[in-house]
Each structure stands twice: as C-alpha cells, then as structure tokens.
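Handing you a structure now.
Here the complex is missing one protein chain, while the rest keep their positions.
Then we have chain A:
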Amino acid sequence: MTERLDGPQAPPEETSGGPASGPADTPRKQRRLGPSPMMAVAFLLPAALLLGIWVVYPIVYSIFRSLFDAPGDGFVGLGNYVTIFTDDGMLKTIRNNLIWVVAAPIMVTALGLIFAVMTERIKWATAFKLIVFMPMAVSLMAAGVIFRLVYDEDPDKGVANAILTTVHDTFSSSQGYPGARPREGDQSAVAAGDDGAVVTKQPAQAGQPVLIPIVGVKPEFMPAAAQPAAAVTGGDELSGTVWFDFTPGGGGVSGAVDTTEKGLPGMTVEAVSNGQVAGTATTAEDGSFRFEGLPAGSYVVRLPQANFEGAYNGLTWLGPTLITPAIIGAFIWVWAGFAMVLIAAGLAAIPRDSLEAARIDGATEWQVFRRITVPLLSPVLLVVFVTMIINTLKVFDLVFIIAPASVQPEANVVALEMWRVAFGGGNNQGLGSALAIFLLILVLPFMIMNIRRFRREDT
C-alpha cells in the first residue's frame, strides 16, 4: 500500500530487484563496502536517545506509576484501573469514546468514498478537493472556535440553527404567540387547560359564537397583518373569534370584542368532542374562525399549546444531549478531506479495463460500484478506517474546545479525561497514568496490525 502510493515520488531509476531487499540480500558485499557498525550507531544515536527518553521510557514509567496513588507514595495495585471501570463519570467517558469509535470512522470513510466517486464526474474536481481538504491544515483549536460559532444556539448568530429554522419555517409557517394567555375570570368563557392549551369552559354549539379573549401578547409577536377584531354573527357552523382583549391606551370592555382591539391571525383552533379532535380551523386576519363541515353537536373549543410556543429556534447543539454528535460533526468536517484524497488516489489506480468489461457485460453502475470498485478499494478503505479509529480514540482538542465548560463532563473522552485528571486541576498522576496506559492498550491492536502489515509488505 504505502509503497505503491508512494511510488510516483520515488526516483524513477528504481532497480528491478527492489531496493528494499538490496542491502539485506548482499550482506557480504555490504560489509566489505559499507560502513562499520559504529557508523550506524552514530547515525542512529540522536534518534535513539530522543525516542528512548521521550517515548519508550515514559511507557515503562507510566505502567509503574499507574499502580500508585495520587501523590505516588502508596501502592494501590490495579486500584486506578478499577476506578476507570467503576466511577460513573469515567464510565460516561468510556461510553462517549465508544460512540465516537462506532460512529465517526464509518461516517468519515463512507463520506470520503462518496466524495471520491463524485469528484470523478465533475470538471472542477481539484477545486472541490482543495475545499474539502483544507480543514486538514487548520488547527483543531481553530476548528473548535469555528464550530463554537457554527453551533451558536441563537439562530441569528449560529449558522447551523439559522439553516434549520429557515428550512423549518419554509415548511410550516405557524407563528406562535409565546407568553400569551387567556383572559381568565368568572366572566370569561375560556380557561387555561392543564397541557398549556386554552379551552372553553362550556361546550359550544353552532350559531353561538365562541369568544376567546387573549391577553399578554408581546408587541414583537403581533403580526403586522392583524386586523381589528370582528365578532362573528350567525351562520350554521361553529364559529367565533380569537382576539387580543386589550385596548391600547385603556378603555374597552374586558371579554367583549371592541373595534379598537385586534384579532389574532394564524391561531390553530380545534373542536373537541369526547376527547377527540373533530375539526380544525385557523383564525383569519380579524381573528375570526369557522369550522366547516363539522357535524352538528356541542364541542369544546381548544387552542392547542403550539399556538403559545415561540417560533422554532433550532437545536441546542452545545447542550448535554447533542454535544457528542455535534463534535463528531466537526470531526467529520476536519477529516472527510483526508479520506476523500486517499480514496480518490486508490480509485485512480483501479484499472479502467475491469470496470469497462463489467459495464459491457451489462452491469449497472451500482453493480459495478458494489461488486468491483469497492472490493478493489478495500485496502485503501481499511487504511482510512483504521486511521480514523486511532484518531477517534485520541480525540482531544475538538472536545476540549467545542464543549462549553458546563457541558464538558457530558462530552468527555478518555484522552481529555487523562489531561484533566493529571494536569487540568485533578493532579492525580496515578489515575492519569492508568488512563494513559488504557489509551495505549486501546491502540495496541492497531500497532500490532501496522507492524504485521509492514513486515508482509516489506520483506
């Protein structure tokens, strides 16, 4: 894999015997011509020292340190590891990592595959690749700030909720009246129900207009189109008026439709019989409503709670429930380009003949993709997938930056918890070391996998 992708940049005069085996195949000749082992030591020494002190020794030290308590004096055996698997906060952390590992790699790989296939069919593929690949160059810290802005809860500021509310309002235009409530009292015909709805106290019949006086409508929610309220008279159908029972500047009669008062358009009105909604109407600009085609009888008239809710404001992305999916979204934004570029390179290496042969044999595009392209790509897909698993296990910056401090326990992951426990105020190096070893154990299978694959390919 590595060798092949790496191929084009290697010097073209590569010898036929495969240079990797060159020195190994001719030990005698090498020993005679080549440098002394001391020379090799000299060339390797700086790297060996750095790797030994900063990488290998710390692994050994951490194993020992993880068996001791916070100050490092008391031997606790596997106590720190027991804490990892019993503490509630830690279990939530592990659960979050599990969500990450299950969701993120598959989504990044799938998206990368889709993008790679799609870019083969457009003329501006290079531009598209550059755009999607660009986040790779940006620090995760900056990406975190970027997504804090994207996920801002206020739809007037955060682009995610701005899009959601725009889409939502395109499909349902109901404008609510948050904070509004019925005028209550003995004279009033309506009262607030248990579920936030407004209901008539007595069942109403056709020909007997239902008056629903509402107060507490805030000026900013008063539709510009509202007309002076009109009382409905007569008719064979159940009808009535929903209006704002308030005369600006005083005056007017409570509970009566005054011409100085405005109707409340756009209210959903339900006629309820025996607990079943028998008919639905919407108020006009003067606040009047009329149930058409409703069977004669007596009904309780109800304004459902939805009328009194504010406009749709999108999702609380940075709240406790959505925080992990939201951060995974940012992770996908960062890594999709990596997956796409790698898979596109694999795609370009697939021999066109085999695809053409299948097409000539009458295979559909989907069959070609499923049966030929994907299997031929499977080595690249595996590399991308495994790389993403390792990255999700190590994910730190994005969670640390995007999750607000109050929500961070809900979004916590092992790599972040390790830092918090040891440096971010916890000051428990025993538990911190245990978490670091835990992280190492999680990536160990992939380490072994890498070594095995390298051995297979290189020798």
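As a working rule, a contact is a pair of C-beta atoms (placed from the backbone, for glycine too) under 8 Å apart; a residue touches a chain by one contact, two chains touch by 3 or more; residues count from 1.
Throughout what follows, contacts and distances are computed from a predicted model.
Matching "Sugar ABC transporter permease", "YciI family protein", "Cell division protein FtsX" or "Biotin-dependent carboxyltransferase family protein" against the UniProt entry of the left-out chain gives the name "Sugar ABC transporter permease".
Annotation: of A:341, A:358 or A:377, A:341 touches the absent chain (contact as defined above).
In the complete complex, the residue from A:91, A:118, A:296 or A:374 that touches the missing chain is A:118. Touch with the chain omitted from the figure is made, among A:83, A:307, A:387 or A:412, by A:387. Touch with the hidden chain on the side of chain A covers residues 1-3, 5-6, 8-11, 13-15, 19-20, 22-24, 27, 30-31, 33-35, 37, 39-41, 43-44, 46-48, 50-51, 53-59, 61-62, 65, 115, 118-119, 121-122, 127-128, 130-142, 145-150, 156-159, 162, 333, 336-338, 341-342, 345, 360, 362, 383-384, 387, 390, 393-394, 396-397, 400-401, 404-405, 415, 418-419, 422-423, 429, 432-433, 435-437, 439-440, 443, 446-448, 450-451, 453-455, 459.
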